[in-house]
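All protein chains but one are shown at their positions in the complex.
This part shows chain A:
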């Protein structure tokens, strides 16, 4: 099944649930009518929160850049001894 159909099926299920809620009037209709707006806002907030958390916890590795410099020096020495042209650049 194409992924878009999975997502559409999920949306249809949610819509059906919402219409069901409207019909049965388990909660006041004025609240029930606003539920879709609340869910869109919630989804947006979730997205922003995930981006924010991801940014704050963004894993960085400054020590790796230093280690790489050492590796480059080591590689250049070896390759120069073997006659590989790594002089410039």
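Following the convention adopted for this analysis, a residue touches a chain if its C-beta (ideal position, glycine included) is under 8 Å from a C-beta of that chain, and two chains touch if they have at least 3 such contacts; residues count from 1.
Following the convention adopted for this analysis, contacts and distances are computed from a predicted model.
Protein name for the hidden chain, per its UniProt entry and selected from "DNA primase large subunit", "E2 ubiquitin-conjugating enzyme", "DNA-directed RNA polymerase III subunit RPC5" or "Dolichol-phosphate mannosyltransferase subunit 1": "Dolichol-phosphate mannosyltransferase subunit 1".
Only one of the listed residues, A:17, A:45 or A:86, touches the absent chain: A:86.
Residues of chain A that touch the chain left out of the display are 2-4, 7, 47, 50-51, 54-55, 58-62, 64-65, 68, 71-72, 74-76, 78-79, 82-86, 89.
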